[in-house]
Structure formats: structure tokens, C-alpha cells
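As C-alpha cells, the structure follows; a few thoughts come after it.
All protein chains of the complex are present and in place, except for one that has been dropped.
Presenting subunit A:
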């Protein structure tokens, strides 16, 4: 038998080579996918770690209430804990500490308000601040000497300090107060944005005139930045001591990252043990485990999709082998019959088939291992893997070898099963049985596909990232079932053509149609061709769908083209700077969690408030909307009826205020002004308390830049205890002329009745524009009453119109026209639902509210709250290519862009595996399709050689024979290709949106929309068609040329 096998191999080597090629393609696809989900996945995690933002991998230990004498040891022990948790990666650490508040005897006291200050020490101060004057502080060597200190510019300005100033700091405000001490100011510094000043007790502002120190409201100034050694020696209680460790992850190993993830999670417990009772509270915080877990989740999402592609490739290869096996059995029918007649049993046939199959599996495996390594290496050198930093040379790993071996054996087993299957007896009963079995198999396939699709469709929107069998198998099931169904339809269509062709007068068309419609083996390659075409078109469409979803997610996630999330409070000049840097439409934006009434959200997610200048919503907002609505339409429904004109305030203009009051007791006001720039940014300018004594007072420099307009003035009225009140008249004079604009006066809640007859008049004089505000103030009555007169360049907006997300509307059961109350800080604002949106830009999938930032600010201002709600700058349509870099150079905060987010989602190392696998699927499907076509037409050549010769005997010209054969193959291949494309399109519509998940494994927001890239699909179909035509033409020409007497001689 072995000798027979050897001889048969020599005689049928082209056929065996075709079988080997198909097994090799299938095994190579599996091996490559195995490398993508193992080697590339591991490397992706390492690249994510290496590329992570420093803030995402640092670990910070916070300790509270440390005695200064313990400061040094606590810092050292904390450093040890962090460094060991991050081992074996080299780590750099920084320390910052701040004392608790202590009294500041030199501080100005207004209305009896005390002043406080504090000490801070940073071991990397020069990296966090810019020296404006003097020098950095040095550690004092003489214990009796006053420590050297640097103060921030704003502190220096408020306290009138300069290098050389000596400041006496009083005792600490604690149960065991540290002693008073003097410090010598040696420098003045400007804090650098984005360098951690948000951790400063005064957030780097330098002062706070309404600081809550836990017992009362005080004026707070500081910090006095001293050397850490001096801080430890200052006999202060360290209110905060922070140690930050930054690991160097430039060359990470997967196992080290896994170890660090575990160690950082355990660092809290170790720190508690190490510090014991030297601190009151300690905590270690690090986003490193979260960053790595997020990358792992992304990998799992990608792995599920890559495995689905691998299964699809495997089904394709098995289908190709089934075809090849059937054709091989057909070719060997005579040989098998002869051997059976000579007494060869089924066992011997099975043994021979197993030997042949095993040899094919071994050979295919031996080729597929290096081929898959090379294919994987090639893929990694193409985008997006190359762009994700995942390019590698060819390599072999265990999972790959296992996948290749299993794939080759499984595919070879298909051949063995087909070879030892009992040959059909050709009887009617057998034919019926076969038809019944095939129908049953088709039905089972359709049922499984339907269940798979239903399972995918029903998976929860927040399902996990881990790959499950349904997500892996369902796409292949749906495509195979679709191709099988299409194969059932194709013969009916061909029979229609057959009926039509019979009426024709000539022979070529009818004969081609009859051969295509009636020949039993005509559709032998149908499933493979249909499935391969469906898989190829589906692969391209899935890739396009996935890419579009990434862009859609990025659009909605960022919400606009460029965002700049503020690290510190905005300044009046920022709007012009952002506009100049980006060249786009800039708007102040709110993006924060809020409480709506008593509702603070569900599942730990507070409702989100997003507010921008909605008069420019069309230019600012991004994200897919439903129906024909545009963001401009939505914005128009939310925007205020008219802009606030206000009173122009020239840069550096001296603002003067004067006031009078009737009654016997003196009254005073603390004027607060609200100014607006061209971008809509509003900044408050607070004046000192002035008595209403008829004298003129100068307000602070409220307009540091040009282009500001005064839009509101708030005058809290105060008097000495026992005062009854009276009529007040306050006049604010702004240099320069102002166009006439309506102003409104009101009394701020609560208890607005304490101020009666509020009024405001705007007049132009030679000295400038005068705002005269009058009212009758009643100081008696409830203590909680505000007694605040508000004059504004806009009326009370009433309920703020908002658009809410569908989720918000569903969770709160609200609809258009519903009124709700939300809290901005401590101020309640009434809102009215004007629109319901699928989702709100910047808050994808969240219960969120979209509002106009101007209207929100107006609603706050009329209550006397001049806080301008702002968390970020949103910029639409930036004109400059380097807008992001220039915005970052402003040091206002973190910059993110829609384009960068889309690139991150589509090209992040853990996600890049899917498009790579799809790039592999399309050529693999194409190759297998061509293999099927070649097998099909070659088999036809063998079967019909004599018939074609007889047609020549009947007088057909060779060209007519060629036309008949080509027509016949075209009649079969074209409908199959078209049917495959239709199946691919349907599968894209049904399955592709369900296969695309967000990087956490949840359903993406916005919902995925299937995409059918016509140009790419047309190109693929053109290639498939050209390949089919070429293969068929070559074989047909050879067949027609060989149709001569020699063939007739064989049988006749």
C-alpha cells in the first residue's frame, strides 16, 4: 500500500500540491492569529507601559498629620515602600510637604478677619515654579537663623513682600501648636501650570480671602516655600506629606509589569505597617494598575475579535479542503473501484488515507510555522501595528506551534474523513438521503447562526472584555449559513436562465446555461467561492466599520476638536491666548459631575454637566446626532436670546466707586465685578470693602487685558451690628464711552426682600460710563438673608434651557418641558429640558446635561454668585496644524484632541491586532477562493474532456467551444461572487456592529453603524472576478485546444 501511495503521489503531485497549499494557508492563518493574540499582545502591554503618560504610572503616597521631627523618617520610609513596590524598575522620587496653618500677624485684617499662612517644602521646586526674583531657598546651617523662603508672586503682591523681607509667622493653629518663627524671603516665584500645584493648600493661588480653616473663615496667604530640611526642623505639624515615585518603564517586561501591578495594590498595607503611628492617615495612590488593567481589557477585546477572524479563516480552509477532498475522491474513483475489486478493504483505505493525511499535516505544519512567523512579522511592519510600535522580526512561540499543529491535523482530518467515506451508490434512495442530510445540515447551520446572532445582539451593553464562545464563533456561523443559503438559491436562478436560454436559436448560450444549471458538479465549489467572497467583503467592511466606530467614539468622547482641561483657575487673558494659539473657535466649557436635585447618579457615576457657548455649537460640538438634527440646531434651542453687551473696560482702566447711604448708621459694600472677554470667559474681580460715605474709592486693576466688558456688579451690603439699614446709592465709573445697553437690578436670594426697589441706571459722562445702583436695604430680619444688590447687563434667564441625554431622560423619567434643579457649587439652578439627545458630547453614554455656559453663568450671577463655571477650554475647527502643541505650550492644562483620540483608539497597541487580523483574512480568503476556482475548473477539464472533443466532432468551432465553456463558468462563478458579496453585506449589517466593542468590552457609544466601503469592496470584487476569469480562461483555452481525436480515441 505504501508503494501504491508513493506512486500515486508521483502521478498526482499537482493535486496533492493543491491540497498541501490549502492546509498550509489554513494553518498559517491560525499560526499568525495565535502570534497576534500572544506575542503581539504581550508586547502591546509592554509598549502601553513604556508609552504611558508619567502621571498614569507614578505612585504617590499621601500622609497626613506628621510631626515635623518624624518628617524625615516618614519620607524615607515612604520612599522605600514605593521604590520596592515599583521594583525592579528604576524609580525617581520627589517629596512635597506643607505644614498646617499658623497665624500671620502681619496680615491685613478687614472686618475683624484674621490672617493665616503655612510653610511648604518641595525637593524639586525649580521644576515646578519659575523664579521671578531673587533666588531659590537654601537649607540653613545655623539652627538659630531664620529659614530662607520663596513666596509666590500673588502672595508677594498681597503681602507686599520682596527678596530680603523678613516675615514673622505666628503659632500653629493646632492642639499642640508649633512655635512661632521668622523666615527670610529670598525669592519670588511663579507657579508653573500642570506641575502639581493643585495639591497645594491654596492650589497655588497664593492667597484666599475666604479660606475655611475648619473653624472659621480667614484670609490665607502662602505658601512660604522653604527647604525640606528646614521644614522638618521647624517644629511644625506637617498637614500633608507626599512622596511621588516615578518608575522608568522604558524597557518593561510583561512579568515585571504583572509583579508591579500586584505590589502597588499591596503598597497601602505595607506603608501602614512601615509608618505605624507616626502618621494619622496614609494612602498610596497610583493609576499604574488601572492603566495596565485597561490595556489588558483592550487586549481581551481584541483577542476575541482576532479569534473570530481565525475561526472564519479555519472554516474557509476546511471548506476548501472539503471541496478538494471531494474532487480528489472523484478523480480516484476508478482507482478505488479497481482496488476494491482486487480485495483492498476499508481498513486499508483508511490506513492509506491516514498516512497521506498525516504526511500532508506534517508537511503543512513544517511550512506553516515559518510562514506564520514571517506573515506575523510582515504584518507588524505594516500600519497599524508598526505605528503602534509593535514591529518585530520573525519569531516562534509555543501557542503558535500548537495552533499550527492543531490546525494542520484538523484540516488533514477533513481529507481523511472524505477519503474513507463510503462511496455513494448513485441510487435514488442514496440521493434522497444525501439531500435530506444536506437540508438538515443547512437548517442546523442556520439555526446555530440565528442563535449566535441573537446571543450577540442580546449581550449587555456593559459586558466584559473576556472572549466568549459566542463572540468567537457567531461571525463564522452567520457567514457560513448565509453562503449555504445563497447556494440553495443560486440553482433556482440558473434554472430560470436555462429556461430562457432554451428559446435561443444558437447553441453557445443555451449549452452554457444548460451546463451551468444542470451539471451536478457545477456548484461543487459554490460554498467555498460564496463563503470566501463573503468573508473577504465582510473583512473589509468590518475593518471600515471598526475604524468608523473608533472615530465616532473619539468624536463623542472629546466632544469637540480640541480640549484644554484647566489645571488652575482661568485668567482674563486666557481666552485671547487660546484663540491665538489654536486659530479656532474657543469657548469656556463646563465638564463636571453634578447633583440634580437629590439625585447624584447611579452606579457611582454622577450625572454630567457639559456647557459651552451654544451660539457657536455648530463649530464647537462633535459627535453623531440622530435624524437630521445638527449641533447648530441643538445650540439654537439652548442659547440665550441676545449676548450681554455690558460696558467695555479698557485694559488697565482705573475703576472708581462711590456710594452714599441714608440712615444713622454707616453701611459698607464689598463690590465684586464680573467681566467677560470675547470668547465668553467671565472672570470676577473682587474689591475691598468700602464704606458708603460719599468718598470715591479705587477698585483693583480688574482689566489686565483689552477686550473685557463689565457684565455684572454684585454689592453685598453690610453694616455694624444693630444697624437698621436705609437707602443706598452706589456709582461705579468706568472710563470710556459705552453703547446704550439695558441693565437689570435685582436682589440676590435668599430672602431677597431685604433689599427693596433695586434699580440700576447707565449714563455716559465725560469721566466715563456710570452705573448707578440704588436700593433700600433692610439690615434687620433673618441673618441668612443675603442683602446683596445685583446689577447685570442681562435679565434673569429664568429656568436654563438644557438638552439631556436619552439615558438621563430615561433614568429621571423627564421629557421636554420638565423642570429640574441642579447645583453649581452650592447654588441651585433651575433647568428646563428643551431637547433630548442620544448622548451629550464629552459625556458618551452618561446621564448628562448640555447647557449654554453663558446662560448658566447668568443664572448664577443673578443670585449674586459670580463664580464662572469653567473646567476647560473647548476649541472647534482649529486652523493651525500644530494647535495641540501650541495649546499645550500655554501651560493652562492637559490638551486632548479628537484626532489624537481617534488615532489612540484605532492605533493603540492593544487594539491594533484586529485590523491586522482582518488584513490577513482578506488575502487568505482571496487565495482560498482562487484555489477553489482552479480546482473547480481543472476538475471540469478532466470530466468533460471527451465531451468537448465530441462537440468538435459535431462541428463546433473552437471559439464556440471556448465561448460555451467560459459562459458556463461565468454563469456559475458570477452569481456565486455576487451571492457572496450579498452575504458579506448582510453579515456586515447584522454582525459587524455587534463585533465592535469599546476598549473596555462594552458596547461603544455612539452605537456602531455598519459601513460598506463601496470603493474597497468594488476593488476586491474586481480582483476576485479578474482572478476567476483568468483561471477559467487559461483552463478553457487549454481544454478547447486539447479537444481532438486523441480524446475520442480514449473512450471510443
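Heads up, the rule we're going with is that a contact is a pair of C-beta atoms (placed from the backbone, for glycine too) under 8 Å apart; a residue touches a chain by one contact, two chains touch by 3 or more; residues count from 1.
Note that contacts and distances are computed from a predicted model.
Taking the options "ABC transporter ATP-binding protein", "tRNA uridine 5-carboxymethylaminomethyl modification enzyme MnmG", "Anti-sigma factor antagonist" or "NADPH-Fe(3+) oxidoreductase subunit alpha" in turn, only "ABC transporter ATP-binding protein" matches the UniProt protein name of the chain that is not displayed. Of the candidate positions A:515, A:591 or A:677, contact with the unshown chain belongs to A:515. Checked against the full complex, the one of A:479, A:586, A:956 or A:1035 touching the unshown chain is A:956.
Along subunit A, the points of touch with the absent chain fall at residues 502-503, 505-507, 510-511, 514-515, 518-519, 947, 950-958, 1044-1045, 1048-1049, 1051-1052.
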